[in-house]
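Handing you this structure, nothing more for now.
In this view, the complex is presented without one of its protein chains, the others remaining in place.
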């Protein structure tokens, strides 16, 4: 069990009344207990909370009026980290997959697994099934790609990335998810906070379904999996954008932080643990 | 209210033990009552029924052993057809959309709405919002494309189709869905049976979310919307394949039928209402 | 007959010895006479002049050493403008096309005409063949797209642009070329200088082969065709990049100008006729 302090601060210039859907709050599930959660909007308004899907995604919706808008979020998250004995984790047979898991075998917008069946089989078909094969997919993705901020954009897909061989966290996740699905392993995208991520930002990682449950993986090796705090779960990044806006608004400041109790020295406002950064 | 008799018969040669996920049974929901449903598998085995997602999709799963496999399905479906006064159906504002509807604004594997924002705005941005705008999208799709069996395949997307300007029912639905989403109108794919479809086959159509509920549309004009029997609902065709197989098997015969009480003269075995056809 | 004063000035920071292939000098052909041409490289070195292909492309090649490199080009170009009676210009039949023109019917990297046969036929197949049909393709392209600097990049193709509906001059040319070829009209890309272009830059336009000769067109309407000075001709923009570098160098300044005798008040160094700009 560990405690992670997460949060973000977003500032917008709004030009016309704009609907915001914010996907920044830690999900509530068996592995994450949320304490002391706080969300502040300036100027003040009541937020609508939306629960989407069966994965505990908790979104906030608001309508911003022309002018500036500041959104601050912080929470203390207690993580239950289940120790994994990866040696004994097998892949589930197709016929044993729970019905609700089956959709995570389907291709999605940024994960064209339907085009990669042979690719995946050639690279990973001869490996022993199980947790170690997903680890092999992560290792392969890490070796194959070069982490390159700015090299991809919002419409970049796993197939694009396999050709250009550069990307950011979201692209690493899309590649690994696509290869898993092409191998018959259900996989899904997870957006969240990550302790020790440099530079701090929202992070994208993924889960594979093995032996009757979901396991967390990160092909980027940029942060320890044990320090991930889930915001939302979806088929790919299309489902868990941190902010969706309908209207006219620009983000001019964005800070994200995630600290475990060891590294934590402050919180929002404490310069040593926060960093301003722009994010795609 | 009308009664539709639907069914299909599928025959496979199986080479190795093969898992089948069958998406052929009529969905159960407020608009569809199922009566006298029957599914037969030869050689006999017990089927596992899977309910996937919140849309009433009812799938069957089985493991076929090497040899031949015959699957027959039939049902009598009572349709509640709600009369639509399309003049008074508006688009829902983004901030009023129910949370569970929001994912149907996201791009999906075959509906790259994120690449078509300007395309949609240029073509439909000046039209009055509402049911009539979705009708305009259907009309545009119908005029823009030429229905051409064999011109597309399982990996063809809405963007591909917008360039090549040919497709089949699934492609028409993908184009219309993509343009709706790009306009901010939630849209989703529906697979089903369709009365009067020539040649008979499974059909793909779509739903748009307007004024607080889902409305059925079909850009192909190949069959009356009032005679559609829903099998399954998903983001696009990736979610509702009629048969998914893991193993080694070939389909060598496929018959599909859908008849309203007026045209119905028989059922499976009655030559005048059934047609053998191959389907992608 | 008119006189155009053209030129450019390019400045680079060079980090390792770098080969430059420069495609900035006005082509020599029956319609363009070059006078008082001057190319200066600082620090001084001898340039190698390369003639590529049968279209009069004149390239310069040099190897830049680490440090700064300044390249200045200027020329006085006498243009023979043939008056076109567009009413009497027909399309050439396939069997009458000169052999050397046939390659300009083939698809190329940024002009996937092989994917657009039906698209072109649907839009332009019912129009009368001839010069007026190419004009219709230009008008359609102009109406269909929105000129948007920065909206496309070096790998963007005509098909990409037909979907996103934005682009710059090179993209307008690629779309029009693709549609011409798909209609059976040979078409090729022309890079050059253009009088009255705002902001001044190298320009991309195109030629269509009609009635036994090539005619110049520009779907952007950004500058008068009569003020175009050709630098190079190719299948698409891949063939006529103004600078190709092998090594490590950054362009930190680029000026381009083109003035007819009426507007000409100076030359390089005269502020009123030059503009610094960055170009992709």
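To keep things simple, chains are lettered A, B and C as they appear, and every chain counts its residues starting from 1.
As a working rule, contacts are C-beta pairs under 8 Å (C-beta built on N, C-alpha and C of every residue); 3 or more make two chains touch, one makes a residue touch a chain.
The structure displayed is predicted, hence computed values, not measured ones.
Although one chain is omitted from the display, it touches the following shown chains in the full assembly: A, C. Set against the missing chain, the residues C:16, C:29 or C:51 yield one that touches it, C:51. When you scan C:59, C:75, C:197 or C:256 for touch with the missing chain, the hit is C:59. When the omitted chain is restored, the residue from C:87, C:155 or C:198 that touches it is C:155. Not every partner is drawn; the one left out touches subunit A at residues 115-116, 118-119, 122, 144, 146, 159, 162-166.
The set of subunit C residues touching the chain not shown comprises 19, 21, 48, 50-53, 59, 61, 63, 93-95, 99-100, 102-103, 106-109, 111-112, 114-115, 154-155, 184, 234-235, 238-239, 246.
Note that only the chains that are shown with their structure count from here on.
Contact with subunit B and subunit C alike is made by no chain in this entry.
A straight line joining the Cα centres of subunit A and subunit C is 44 Å long.
Between subunit A and subunit B, the centres computed from C-alpha atoms are 31 Å apart. Listed for subunit B are residues 115, each touching two or more other chains.
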